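Excluded from the complex is one protein chain; the other protein chains are retained at their positions.
So that you can tell them apart, the chains are marked A, B, C, D, E, F and G in the order they are listed, and the count of residues begins at 1 in each.
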């Protein structure tokens, strides 16, 4: 069905279509519309799920853990302070190997309070064992949320998935969006280690130094296996519904002398910047990183790389830049869009024009 | 004064000597002795501070924030789940530019519950704007805690500092330790932006997209400046008290063909491994990373690098290894000691002998 | 009114909605507290209405803090001030969500350990700042954006929860009676140890009534007995102001409920249920006042 | 005793200390609950005594969860079970620290929104698992490792806090009276909606008395009136078992306090103070039982 | 000192001239007024001073003053566009 | 299935033979016993069965049974080293 | 790409207006985005929304700096906001006003949306609904088809008076 929706509405609609059994969520700008929309779907009977109006985000993730532990599909959504407030439970959800899906509206952290787009919230949770995808359009928010359930619940994965969308710039923008008829694309949720009173077990009991690392390794194993599951799921989605996604969305990269690497809406806007630069005779391309965990294998050959981080790890640098460096590149690292700082395709084109390979540039900070 | 102390006792003693005004902390294995010891110092009158028996770690950091906001010295200690439970407040403390000092007893995260050493807890907080130091002996726990206050409170820094010590292996081991007569090494705490009812201000009010990034940049600026402050503080400490520290403690690295990079007690044990290897004719050295934030500049020339991570970022790799890769190295990445997994100098020597540059190895996981 | 200082500690103007009763009560709280005070404010409307950096309407130090943390931040602040010999008032000013839901752990802890501070909850019965979602303090039957058919659970009884902590002073107040509030704030600040005031603060967009009716709405709450003004000094209860009359002869709750869009379509059974709870509550209070309990 | 099933759901043996009363009460809770139950356990002694992976002494599913999260995990679990039509009992079994301190936000929230579960707090009045630090539930005067001179604040009144949530069933119990407990668990599990039981659970190393005195200690608590056994069904209070006698003729509290190392050196004034609080509390309960309140 | 953190300073008009929000403006009829002060007491934004001057730069037009005036001495008049 | 997470399975002796913790061992004097069952009821570890056999593999020697026995029919006897 | 900036006040329905315009364009087979710029404003404060319409998918998320069209739903915002800022040379202004307004030489269309709403009794909580008539005006400007405008309004509002309001605005718009 064709509709006009915000990014938030897209997520809520995908969740409705995925038919979870439990949704537990707490409002926070700019994610609130997701919560409200789902509460409405539930009360109007459009969704059969139970909506649990938890008293905090620590509890929203806890409730999802409790639900998923029984083997049912569970969903939550949050943003920024909500995400870091539930940090302990993020680790827990992954360690308990529960295929929870969460939407995160990327937003800056305070103080001072700032409600606008930034990726530091979710990127700072990149060690938790959650898969992370960053979307770039309303349609993609819908599609990625649907796929997230299938990937999370895949027997080779059984890890939670976080779908990230830029606060306001994507959560609140209205675009056209097609819903799908899911059919059996999303099989019923099965959690092999679901609680079974007929076969009692002690979950998460004290695990000694001789054993603990094995379970941690299995999380890593699942992360690695998820690469294939993601590929297969995205291929199947394309086959059924006609929309194609990849861990990295490359645009005009084949012959590029310089590739702009970014995530989320900036990654989309970078495509426009590439067009602008091409018009000027600069052979630019754009590579939008969609999956940050597991981090995809990337290779841009000899091309210069300009990476835009809408985030920062203090005392280290842009987090995306860091991944590229660790992958052997020497990118020009641009820090831009922090706390909702306005960044246009013209600005991005400027970053490319002024690039210094290996250098770092904080957009808007006078030196 | 010479005494025999555990790592925990060393931290508590340093805190006593630093004379904070407020200590707010919550017990958690294996940090608990710090809390208990300080509560005892306070009740016995050996310390003048107020000890606030908070009801959780989110609140212990919150209480430290409230105290430090008035311009006084504040301390807390935690570990693993306590640390991630206070995650939101870690971001807050740094964003509010408060020179809080915290000790963290490094411990694995659950589930399953595991109370033993691992660095994933603190490393997963590496984006929060906290300086992080990892210590390798009881004496160093004492010394680093004292220095942490001076560094945190330095006008060029004004950021919180986390002193990390390995759970059990360091928190509970007993070694000799010399206390110092501080003199004016640690000047009275002054926070230039302390609350002043005579000059009212709104702290942390909503900060728009046009401004927010400037404050984030200033955190990064302070991180960079802290490099010099750390150097100066460690030099001054050596001058006054005779014990010398550096951001990276190098051991037999000058002529090394292979350098073992590790943190905490494994970094100490690696020195023994280097000796063992030297005896076998392998020119090995050890470089113990002490300050992880800001991450030090390192260069081992052409030597092979074997890095041991007692931590992991799922879907990406060892976190320390990642830093080295981003710094341009192609280390042999060993994941060892997870969840208190036993790792001896013999094991470490084995990692070196079997190294595959650029490779990764999970100790104890059969492939 | 002669007693109330003319000094205003909120400069014209915050960005609160027109007719915001929380802004009104804050005026009187600050008048009572005076300039040697710090306001600790968790995420809520109040964190936003102050203004945007670099400007604030608040002419008193305001320490904005994370949503769950207000009472704990105040604990540290109070300990620090007292340690260095300062008497500065430490006042948490938090919404109902930041108090009864996400903030209750910190509040309960601070009360238990005898923190010297005043905690004020202004209760607009929803998460207003994020656009009127249900909170634990939302009353039965009220429509919010997350309870579009009306809330099915009862309003959490914050006052009895706080009362269980046996603090030296606690009171309720309502924005329609600013002088009553003013006195209570003064009383609370004169006492050492934890004190608490719970203020009913009608919110035009949240409750869906026209902004000019803000005072009316508060008065109706009190006159119907939906809200009772009282204070407890060292446990001893006294009903204050307009509630004295309401205790004897409350208006029917329908007069309050039907004036608000959030209760639109509420059924008669629910109204009866609410009426009965109010009756029970007033009877309980009356008995306690008479010293029977 | 005929009524109590012989079935034991804890296999010999947990690693609880010798004389641990929490282990004792858990035996009876599980007997009452039966095998179609899940125990949700936050960090506490119980999370450790089960055994170390890959073995557990618990012959019933135990879901170990983060310290602050038990009631919220149970919310999700209960919603999921009920959604798919399962009646499985969802029982939180949490220590006092995990209930009155770090866990109170989740508990209060779960109660407010009417979660269908049973929350049991076993109260050993300290953070025992980490070695006997003060909790909000530690009584006045008790020495712990963080209150070496004795706690200066009163024990947090968990029951009044819970009571403020108006849940359909709540009760207190004590490990010295396992049959009383057994009945209360059965009653609680038969009720839909949130139910709550608060169990006093003496802890030999924490309270510093010899392990054989565990039952005695519980009985003394009840007989002195330091702990009252009661239940509240839909608000209505009934005192149960041994507390009926204690209400009429309590032993002096000194008989309880002086038997425990944690109260060693407690001064006469504090004992008097405790005695007076107990007297007040018993009088309050007696009045309520008599229907005066 | 470089700006280390966002500290906002008190100024009048921190949220702009909120008077522009009004659709209706309060107009006092001084004849009818008995100077009881209730309008000033109840104005959420403290826009009415002792002389009953209303600061129209900031008055948001909520209508409380008019509603609460016991003498009905304040009228809410539509702002001309 | 590879072990995805730590699920412990119920077994007897999950914490080892806790009987080795004992310093004193309970010994029942069946003559004195009236079979009231209180000892079994109060044993925290459920080590006393219906026939009043005490499972010495696991009995931790807490002494509760002896202490609570109304007939003083249980004696705590020091374990020989 | 055609870029529109819409000035209004919080509570006046500017966001819904933007949505309906984008929706109508999409129904016309175009690509369109509508994005409110959110500050943390409460009701009454000046707000701005952006609408982009193009034949190809739109990949721009940043604000519109150089609008082709500026819509002013509430003339009073002009006291504090420079509504013409960045307007393209040759750009147009559409203003809710009973009379023409001088806009520094820019082409100006005007229509009294307030009067239309009031005449049809389209008032919510005391405020006239301006957004549905606005969509009619957009159709008149040729940015969306009349049919799509109708559909978009009906999708957003049940009350048929809204369609009438749009039709009225369509007729009354003056350039």
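Going forward, contacts are C-beta pairs under 8 Å (C-beta built on N, C-alpha and C of every residue); 3 or more make two chains touch, one makes a residue touch a chain.
This is a predicted model, so every value here is computed, not measured.
Within the entire complex, contacts from the absent chain reach the displayed chains B, D, F.
Screening B:173, B:186, B:282 or B:365 for touch with the missing chain picks out B:173.
If you put the hidden chain back, the residue from B:106, B:265 or B:333 that touches it is B:265.
Residue positions on chain F in contact with the hidden chain: 15-18, 20-23, 60, 81, in rising order. Although one chain is not displayed, chain B still touches it through residues 2, 4, 30, 115, 137, 166, 168-170, 172-176, 265-266, 268-269, 271-272, 342-345. For chain D, the residues in touch with the chain missing from this view are 15-18, 48-49, 52, 205, 210.
Basically, only the chains that are shown with their structure count from here on.
Of the two chain pairs examined here, B-D and A-F, the one linked by more C-beta pairs in contact is B-D.
The most distant chain from chain G, with centres taken as the mean of CA atoms, is F. Our note on geometry: chain A versus chain G, Cα centroid distance of 33 Å, whole angstroms. Remark: chain D and chain E have CA centroids separated by 55 Å (rounded to whole angstrom).
With each centre defined as the average position of its C-alpha atoms, the distance from chain E to chain F rounds to 77 Å.
The residues of chain B that reach two or more other chains are 53, 55-56, 58, 81, 85, 88, 92, 95-96, 110-113, 200-208, 211-212, 214-215, listed in rising order.
Counting partner chains per residue, chain C has residues 15-18, 47-54, 56, 58-59, 64-66, 68, 100-102, 104-105, 108-109, 112-113, 136, 210 touching two or more of them. Chain pairs that touch one another, listed by label: A-B, A-C, A-D, A-E, A-F, A-G, B-C, B-D, B-E, B-F, C-D, C-E, C-G, D-F, E-G.
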